[in-house]
Every structure is written in structure tokens, then in C-alpha cells.
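For reference, the structure is listed below as C-alpha cells.
The complex is shown incomplete by one protein chain, all other protein chains being positioned as in the whole.
After this line comes chain A, so read on.
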Amino acid sequence: MKLGKRWLPAHILVWSYAVLLIVPLYYFLASAFKTNDEIFAHPFALPTSFGFGNFRTAFDSADLGLAVVNSTLVTVLALVLTLGLALPAAFALARSTGRLAPVMEKVFSLGFLVPTFAALFPTFLLAAATGLFHTRTFMVLFLPATAMPLSVVILVQFMRTIPKEMEEAARMDGASTFAVLRHVYIPMCMPGIATVLLLNFLTFWNEYLYSLVIIGPDPAQRTVQVALPTLKSITGTDYGVLTAGTVLTLVPVWVVYTVLQKRMQQALVSGAVKM
């Protein structure tokens, strides 16, 4: 389709929005290398030196190093558990011909209607009752449950596209149910598995509210997202340190996004479609 001269206003509007997206990020990146005085005097100037002083302060005063380790631990373990639960479930629901399967699928997709803020208090009670309050362990157990609706729904869609003959052939060779799952379904569902992994990586790494209440403020256990806002009060709003800390929490997501850009967008798009 040809884009005529009348598209000029559209170009201008779109690029202004793009600028609105970049400017805060540029400001953040530049400020991470500046002192408070420099930030106020020349907010948009390039930093004069590229020292890592602010990063070090952010690291030390908010214990960000430990927080990154905690976040990584929680995210990775929760991802493993999510796949461990969702793969067999999706496998069963996709190939089952019984009446129970569609009902179960409906139950899973109702999970989108749970109001996060309201469910927080009962979840807190559950954490207290199981004796796992103020631990990362509870988050590792809890996060996969929140990911179950979307993960199961997406994986079921992918597994339905696998022809029945594949399984029948494997059965002829004497494969057990688990062997069929492992050697037929999982290899053929890799795009679906990648989608689920990426979507959940984003939500788990960025999770804030539940981590705040359940894991709490203990520096030994808390995640980066909980540690980050504390920089505001610890440093008496030293913008340089604040922005340096924020940049640090963005790095893992950024790396994954830049490397897997196409994949990531596909993942989110198919996530929205399946919901």
C-alpha cells in the first residue's frame, strides 16, 4: 500500500510518541552516571564521565547484588515448576476425549478473573498458615499457580495441532504415555514452550506486589523489584543512585528482549490471543 504525503501528520505523531518513550529512558541511562547536581543543572546532557560510582552505591546501600540472586532463584525455580505442572496437564487436556477435559480447561481460564489486590490478603493468610511467610519458597510455589491459566491454555492450543497419527505410531512401537509426552509432544511443542517460558519470565521477574507482602523487606530474601523502591528513601532521593538501580533491574529483561525480539513479540501476541 502506498503511503502518500497525507501521512505526514501520522509520521510526526508516531515519532513524537516514540520520543516520549525514549526520553525517560535516555534520562535514566544518562543520570545513572551523574551526580544529583549535574542532573539538575543539565538534565539532558551526556554524562561527563562513565564511572560506576552510582551503581556501586546502589548495589551496596540496597543490597542489590543479593536481591538479583534472589530474583534469579525465584524466577528460575518457578519457571521449572510451571513447565513441570503445565506440560502434563496440557498434554492430558489436549488428547483427552472425555467430558471432563473441557470443564477443566474452562476452570483454568477463569483464573483471569481473580482480582490481584483482593486475593493478596487470603494468599498472605495461606503463607502464614503453611509456615512459609517471609520466605522465597512460598513465592516459588505460588507463582506457577498464577501462571497456570495462561500456560495451560497456550500449551493446549499448540498440542492440539499435533496429528494423532504421531502418537499412534509411537504407541505401535510400545511407547508409554510418558514416552509419548517426552519424545513426541515436547519436541514438537518447542515454539509453544518458548512462548510460555518468555511470558512467564517477564511476569515472574517483574512481580512486585506479592513479593513485597509475602517475602517482605528482609534483605536476605527480597527480590530486586522490592529492593528497588527502597532506594528512594535510603538515599534521600539521590537520583543518580536511583536511576542506576533501576537500570540494573532492567538489564536481564533487556538482554532477553534484544536477543529474542521477534520471539518475544510473538509470545506476547499469542498470549493475548489465547486469553
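Note that a residue touches a chain if its C-beta (ideal position, glycine included) is under 8 Å from a C-beta of that chain, and two chains touch if they have at least 3 such contacts; residues count from 1.
The criterion applied here is as follows: contacts and distances are computed from a predicted model.
Per its UniProt record, the hidden chain corresponds to "Sugar ABC transporter permease" from the list "Electron transfer flavoprotein subunit beta", "Sugar ABC transporter permease", "histidine kinase" or "Cbb3-type cytochrome oxidase assembly protein CcoS". Of the listed positions A:107, A:190 or A:220, the one in contact with the omitted chain in the full complex is A:107. Which of A:93, A:154, A:196 or A:215 touches the hidden chain is settled by the complete complex: it is A:93. In the complete assembly, the contact with the undisplayed chain comes from A:202, out of A:74, A:154, A:189 or A:202.
Taking the whole complex into account, chain A touches the unshown chain at residues 1-3, 6-7, 10-11, 14-15, 17-18, 20-22, 24-25, 27-28, 31, 40, 43, 85-86, 88-89, 91-93, 95-98, 100-101, 104, 107-108, 111-123, 125-126, 141-142, 144-146, 148-149, 152, 167-168, 171, 177, 181, 202, 205-206, 208-209, 213, 225-226, 228-229, 232, 237, 239, 242-243, 246, 249-250, 253-254, 257, 261, 264-266, 268-269, 272-273, 275.
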